[in-house]
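The chains shown are only part of the set, and none of them has been moved.
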Amino acid sequence: MGELMRRFWVPVLLQEELPAPDSPPVRVRILGEDLVAFRDSSGRVGLLDSHCPHRLADLFFGRNEECGLRCVYHGWKFDVEGNCVDMPNEPAESSFKQKIRTTAYPTEERGGIIWAYLGPKDLLPAMPDLDYMQAPASHRFVGKVLLECNYFQSIEGDIDNSHVGFLHSLVGTTTVPGSPVTSSTQLQYQMRDKTPRGFVKETPYGILHAWRRNADLSHYHWRYNHWLMPFYSHVAGPPGSTLGIFLRPPRDDETTWAFVIRWHPERPLTDRERTALATGESVMPSLKSGTHFSKANRGNDFLIDRALQRSYSFTGISGSIYVQDMAITETMTPIVDRSREHLGTSDVAVIAVRRMLRRLARELQDGIEPHAAHHGEVYRVRCVEGLLPRDVPFSEDAPRQLLAARP
Amino acid sequence: MGELMRRFWVPVLLQEELPAPDSPPVRVRILGEDLVAFRDSSGRVGLLDSHCPHRLADLFFGRNEECGLRCVYHGWKFDVEGNCVDMPNEPAESSFKQKIRTTAYPTEERGGIIWAYLGPKDLLPAMPDLDYMQAPASHRFVGKVLLECNYFQSIEGDIDNSHVGFLHSLVGTTTVPGSPVTSSTQLQYQMRDKTPRGFVKETPYGILHAWRRNADLSHYHWRYNHWLMPFYSHVAGPPGSTLGIFLRPPRDDETTWAFVIRWHPERPLTDRERTALATGESVMPSLKSGTHFSKANRGNDFLIDRALQRSYSFTGISGSIYVQDMAITETMTPIVDRSREHLGTSDVAVIAVRRMLRRLARELQDGIEPHAAHHGEVYRVRCVEGLLPRDVPFSEDAPRQLLAARP
């Protein structure tokens, strides 16, 4: 599975973590590998083995200067391509420098994120044309948070729609299926009908999964979401609202980076939206200052408040709703023993994604490269939710219809 | 050995940890297993696998409501018997709910403690009729503290009487055997004669062990204590004083729960006795607020005070004498390498208990169930200490004589 992931571009840092040419190098742990990233004098991003190939000094302590990262132990200097461009402690006439290279991975910057490719040199993939990348920076928020569990547990939260009506609900929400919706917000559909019927379809980019709920006597409420190879998710919102994307690259087997994206296709985010995201009142958790680690975490039981749980919030975990997801996915144990699960009809998308990932991993073993890795254009899809007459069936075309019908 | 322990009722929580119907669920780790306990709306205590059988969400975050614990991930709800009594994210007509059960262990409440049975369903044991259970709640104190070592190391402190004259002594106590006792308290006997002679006898409940010391020219001072299957201990006191019981179920191989019981057979505990127990001035250590973890612990060398050790206390560890025991038993290493020991005559009870436990474990492998597990009445014994004429030998009947002779 690691080989499969290394066929794709992988998000590794926020652009703001390397804010300017020659800014300080930063540590990167991704796909179980320890690396160091730096932005050189000309603005290019290097991603190198964290240890100098000479005697394994840690390049995190290095000097980022004059188009290269210089190890402070003996002054060896490397460019973004991993070439040793200076070796001042060896005689000037030595040819040793020419023989030294360090591991360096190609990087690209897109959509507020620094991406890297950690796979075989001759199989450089296409960058995925993710929906939000079309919008200018003003229209988006991109955050990053460390998750203390296997990446796939965190993905399962994105593709399992029936949990929304419970984990993120308020106490007292009616659970009677089919009762009429009186609220003005579409989120109410997910709270009123707790038993959505799920539909899945394999696509060139991954899995289209749709969730159908009773709305009124003549309509269903539909959410059309996407899981995109190898660890991305689109999360729909009601008309006019912002949209969500999660990128969840494995940091290693037991921890995950979540890149939390919120964006609007047509307008800049408002100050209020940005503030809510930055302070943990929206989908992004409140972080410990200067870190990507949530203040509410496993060590403090995600700050559960049992009185609040009794009276108002279904979980008793307030602030960002994403902390509710973290509480569940991180405490299943770092890697769930799946032989103990009991999957139901609500897990139809979980099952579909697991099957597809397993199939693609096996195909790769047989020499078949994953199609999506080389066709960035297949990622040009949008998620959407809305009402449709009861006789409109699940179809790949429905998202387009729903979008077209919007005011 | 784990199988043998699972043939008995095991103390898992203080009753006060589940104070009322529908109070918050609590985590339980016992015999290496992670569980969650809750008291349902009708007051019954449930003890379930800590992870929901659906997708392994942690039921600690669950809602305890309307006679069941509801997982906050998808709303699945379980009763104290482990039945899935609600599955609101699946279609109402689904029969999936009937197929789902989770691990649930029988529980009982007795003597201020919640007990559980973790063994085979068809071998439900009898509750041990421990001496202190006859007394009303007013007559007892029950505390709980985490020990950072194997359960058996902590038991050895209970059944090894010769350590009392050292570990719990004061500096300057004479060590001349047979010197006359002038103090009014019987504890002085243990301080004056540091070389008790130990006697052991196997019994239906475990091991009777007695410790004989020189008192005066015509009397011996005797302590008759009990070790009771599988990890309980009675600790005698002088006439009129409170009595002690320790229950020491393994939390896992390297940690132990100590239930520390202090009680009086004939009268309520006084306010002063309760305060001393609650504040760490008696047998119970002072705990970190809101936890069962001792303030004095391995991480701070049990707050040893070398000046105090030189001038007054044999160990330099003040406060609860039980912290002195913890200091010794927890720093032997989490599980002692017993091949390095050198046992003497003072270890006669340690040897007897080990032999009995090993024999019972082997018998169980051969299909012989432990007798005490099904005969709660064999636990009806009391410990006692006092003076007897020198010609009265060690006997099972002596405790009765000593008790009868009391004013």
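Letters A and B mark the chains in the order given here, with residues in each chain numbered from 1 onward.
Everything below uses one rule, namely that a residue touches a chain if its C-beta (ideal position, glycine included) is under 8 Å from a C-beta of that chain, and two chains touch if they have at least 3 such contacts.
Quick caveat: nothing in here was measured; it's all calculated off a predicted structure.
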- [ ] Quick one: how many copies does the complete complex have, if 2 are shown in place?
- [x] 3
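Here, only the chains that are shown with their structure count from here on.
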Open item on the list: Please tell me the distance, in whole Å, between the geometric centres of subunit A and subunit B computed from their C-alpha atoms.
Closed with: 49
TODO: Would you mind writing out the residues of subunit B in touch with subunit A in their complex?
DONE: 24, 51, 53-58, 60-61, 63, 72-75, 87-92, 94, 96, 99-100
Open item on the list: Residue numbers of subunit A touching subunit B in their complex, please.
Closed with: 156, 160, 162-163, 165-167, 175, 177, 194-195, 197, 301-302, 304, 306, 309, 314-317, 324, 327-328, 331-333, 336-337, 340-347, 350
